[in-house]
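What follows is a short report on a single structure.
Note that one protein chain of the assembly has been removed; the remaining protein chains are unaltered in position.
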Amino acid sequence: MSGATSRATGGTTATAVKPDRAARPATMAQALQRAMRDAMAEDPAVHVLGEDVGTLGGVFRVTDGLAKEFGEDRCTDTPLAEAGILGTAVGMAMYGLRPVVEMQFDAFAYPAFEQLISHVSRMRNRTRGAMPLPLVVRVPYGGGIGGVEHHSDSSEAYYMATPGLHVVTPATVEDAYGLLRAAIASDDPVVFLEPKRLYWSKSDWSPEAPAAVEPIGRAVVRRTGRSATLITYGPSVPVCLEAAEAARAEGWELEVVDLRSLVPFDDETVCASVRRTGRAVVVHESTGFGGPGGEIAARITEQCFHHLEAPVLRVAGFDIPYPPPMLERHHLPGVDRVLDAVARLQWEAEN
Amino acid sequence: MSGATSRATGGTTATAVKPDRAARPATMAQALQRAMRDAMAEDPAVHVLGEDVGTLGGVFRVTDGLAKEFGEDRCTDTPLAEAGILGTAVGMAMYGLRPVVEMQFDAFAYPAFEQLISHVSRMRNRTRGAMPLPLVVRVPYGGGIGGVEHHSDSSEAYYMATPGLHVVTPATVEDAYGLLRAAIASDDPVVFLEPKRLYWSKSDWSPEAPAAVEPIGRAVVRRTGRSATLITYGPSVPVCLEAAEAARAEGWELEVVDLRSLVPFDDETVCASVRRTGRAVVVHESTGFGGPGGEIAARITEQCFHHLEAPVLRVAGFDIPYPPPMLERHHLPGVDRVLDAVARLQWEAEN
Amino acid sequence: MTVQELPGAASYRPTPPPAWKPRTDPAPLLPDPEPYRVLGTGAVDGFAPELLRRLHAELVRGRRYNAQATALTKQGRLAVYPSSTGQEACQVAAALVLEERDWLFPSYRDTLAAVVRGLDPAAALTLLRGDWHTGYDPREHRIAPLCTPLATQLPHAVGLAHAARLKGDDVVALALVGDGGTSEGDFHEALNFAAVWQAPVVFLVQNNGFAISVPLAKQTAAPSLAHKAVGYGMPGRLVDGNDAPAVHQVLGEAMARARRGGGPTLVEAVTYRIDAHTNADDATRYRGDTEVAAWRDHDPVRILERELTGRGLLDEAGIRAAAEEAEAMAARLRERMNADAVLVPDDLFTQVYAEPTPQLRAQAEQLRAELAAEVEGDTR
Partner (left out) sequence: MTVQELPGAASYRPTPPPAWKPRTDPAPLLPDPEPYRVLGTGAVDGFAPELLRRLHAELVRGRRYNAQATALTKQGRLAVYPSSTGQEACQVAAALVLEERDWLFPSYRDTLAAVVRGLDPAAALTLLRGDWHTGYDPREHRIAPLCTPLATQLPHAVGLAHAARLKGDDVVALALVGDGGTSEGDFHEALNFAAVWQAPVVFLVQNNGFAISVPLAKQTAAPSLAHKAVGYGMPGRLVDGNDAPAVHQVLGEAMARARRGGGPTLVEAVTYRIDAHTNADDATRYRGDTEVAAWRDHDPVRILERELTGRGLLDEAGIRAAAEEAEAMAARLRERMNADAVLVPDDLFTQVYAEPTPQLRAQAEQLRAELAAEVEGDTR
């Protein structure tokens, strides 16, 4: 994806900051903030807009300080209208800006679907490349934060079903920075899904020595193992890593693939792993029926059929509207459910 | 689905019509019109609303004559605003009416997504059953009619990914009537997808002796065969039937399953067929990636793994925005592509 | 066409466009230049003392309700509470103008209006405590579920009111929305449908100055939010949203108008959100103390109390009685909320559809098995 990296290289930060390359604990929210900050400093075309992103710094504080550093014209509190936010961002991108739009919560992105489907995803194609739309739609998504109705949706299936969009989601602090930089640098529209319950997850990370900008479209093996592959992304990555750790007690060495990018999909990395292990479980929070897991399982099966010792299984949210906080733990795929699925991967056949 | 049929039985038509049970050629559009007409005559709670549905009878004439027969309060030309149409329909249903909403084209349903996802699909669940929403959203969908941009989308993946909705699509004149009656009679919201290019398809059918109202959620085997199963719905059913006919020349007896209902999904009928044949191809117009076929293939594989001689393959639209009329024939899955897929079902293994 | 063909070309005056005439006279649709007020004016004389005292008692109770609910968030008994402290006049008046058969369409901030309408104070908090989304039967109380996606409840109100009128029922719907919510497309579509259909619905915008952190100046450039009415062909009214009798009167007139077939009205009540957006919000990030202090001076409870005591319509005993009633309500609420909610996991599956699909039945079965295994594991 050369387009994806074209603008992220080169250029120096506009504001001098004391270089300090020592890694220290940072949250995903901080890394995301830093990615926008650095992109804005490097490229005056980058603009952030959305509800409460300015003075307040966003309800999750992900845009904290941007309005102060770059002014309200670069980080703008908009009127409260999601279609209007995305629609005006389209116009800004048509004029050559690189808007980064924040949707306040997953479910509040729905009013902007028409703009997203009918324009954002199609403008390049419609104009035969004359009018690409380099814009990013940041969507905090997923549950597990005790949010009341409409605050915990996993809406990635809608985005995946819309050709013309890239769909990206980080699971680590480092990826949060690298992938958001890549998304902002991309000449294509990117839906950037931020796992809400990982916003405050921490790891040692240096904002001064961030990892190289990730090209969009590459999955990564987070843990190697030979028994079976867990394929997952975003909020379910820590769940799968924990499950893999627990599985050792049962004698299973589980490989964990973090997709990072749902579109484009990294068939190569995923299939290489499954061909090695011969068994796979797809894990996500989104509902099972019609969710991303169907696509993932189907394409693995198409490409690795003769390597499969068992059908690719799915561990997903139930096929229900996201439940209220008091019941969400029953809905969310946890370590036990992942291990149950692994146990159902027809091991008898082997023994 | 007892709820689905509760209101469709009983009651007599308000206007006396000469009984004429002789079947004669009718189009799908006529059968749909008749379904609404009969439902409105039987139940004063049934209201039709949408853009141009009244005086004009709809741009496809599917609501032709309803305003004249039942008055503009029963069949209403609304202002031009899809979220408003669906949102007011929600309010009407809250008061006990049974609104049938027409979206003029697939792509023009997108402005109504927020109402659909956040309210239509969830009102029953949110109110613990106190406030069901018996409403139907009719959406003409799919391509092959030479329509310019935004007039040929296959948007079923979005609806399938939204728990709380039924998603139904007829492929025959008879089913058009039966399924629409069942949808209107259902106490749950139903997204009723009408294959545009079958609107003018004809078959012998008597409006006076329509088939019994179909319960929603049952697939049907349209053609039996032992070599492999084609699983399809809506506009691709005739394509698959044609492919099955052509396949005989190659020595394949193909079974064709018409899903009719995407939600609920009829695992029983589909899996029974695939277990018999051991091979399956899912065929639809919607894009492949993130489209309905992933879910369908994944669930078949989960349930029939040891019966499968080959991976379940998918024949779908390309992963692109719907192309312009001059190129659409390259995009639409046709007989040749279906046969190509059948040929790739690893027959060597058997011989 | 040539010059010769044109008769009397030199003296020709074009015909006006045949179809054009104003559909309605715009003048009566425009709001007054100032928010309408009752307190401190002679208009108070027109109010029945019982109504004024009722308004006062409900304001006191409402203030207490807000305080108690906010306290419950600190004790972890509520997941979140968007307080209507400072907006009680709107909440109370909105509930009291309704006939029993009328419908209320509240947003997440309007729990209090639902309580004043008669909903059990604890049931009204079901959603906000993290329990199932609607803790009451909307049809029984004629209160739609507290709505979170902004402005999406407005078309529901229009549709319901329209349906009632079609059925010949004497029902008016009152829909509540915030200043921020007026920017959403659904606000526009709902008001337009209401006006075209002449639906018996009243829209009350509680302009409390903020949409979370965003002040009104970044939300609209209109002279007032009430001015939006004219673009739909309905009357716009502007009222002091802290003046309970004024809100009651203006809403009452709008309800009466709707009831007699006069169509919808847009009412803007100018008020102020004294508390932060919710308990999770930090209002000091976006507004100063002086502004809040100025509004505290114009507190709805205080200005009504002053007026009534000044007029001798309320004495110390009356004030004490109102406070005691409010205290009792708060105590009952605390007690109810201190009991843990009992939720049945199986309920995840029962109301998604009229009848669970085969897939949902299987998933319910799976969850039951998991939970049984857990219990077994625990007992072992």
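Per-chain residue numbering starts at 1, and chain names A, B and C are given in the order in which the chains are listed.
FYI, contacts are C-beta pairs under 8 Å (C-beta built on N, C-alpha and C of every residue); 3 or more make two chains touch, one makes a residue touch a chain.
Being a predicted model, the structure only gives us computed values, none of them experimental.
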| item | value |
| --- | --- |
| Residue among C:T111, C:T134 or C:T271 touching the omitted chain | C:T271 |
| Per the touch definition above, residue among B:A81, B:A171 or B:L230 touching the missing chain | B:A81 |
| Residue in contact with the excluded chain [from C:A229, C:L348 or C:L367] | C:A229 |
| Touching the absent chain when the full complex is considered, from C:E88, C:D243 or C:D275 | C:D243 |
| Contact with the hidden chain (one of A:D38, A:E51, A:E114 or A:D258) | A:E114 |
| Interface with the unshown chain - residue positions in chain C | 1-3, 6, 9-20, 22-26, 29-30, 33-35, 37, 39-40, 183-189, 192, 195-196, 198, 209, 216-224, 227-234, 240-243, 263, 270-272, 291, 294-295, 297-298, 302-303, 305-307, 309-311, 315-316, 319 |
| Chain A residues touching the omitted chain (full complex) | 1-4, 47, 73, 78-79, 81, 83-84, 86-97, 99, 111, 114-115, 118-119, 122-132, 163-164, 166, 186-188, 217, 263-265, 267-268 |
| Positions on chain B contacted by the hidden chain, ascending | 51-52, 54-57, 59, 77-84, 107-108, 110-111, 146-151, 289, 318-321, 323-327, 330-331, 336-337, 340 |
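Going forward, only the chains that are shown with their structure count from here on.
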| item | value |
| --- | --- |
| Most remote chain, CA-based centroid, reference being chain B | C |
| Centre distance in Å when chain A and chain C are each reduced to the mean of their C-alpha atoms | 36 |
| Distance between the centres, which are taken as Cα means, of chain C and chain B, whole angstrom | 39 |
| Sites on chain C at which at least two other chains make contact | 132-133, 149, 185-186, 347, 352, 357, 359 |
| Residues of chain A touching at least two other chains | 83, 107, 110-111, 149-150, 289, 319-321 |
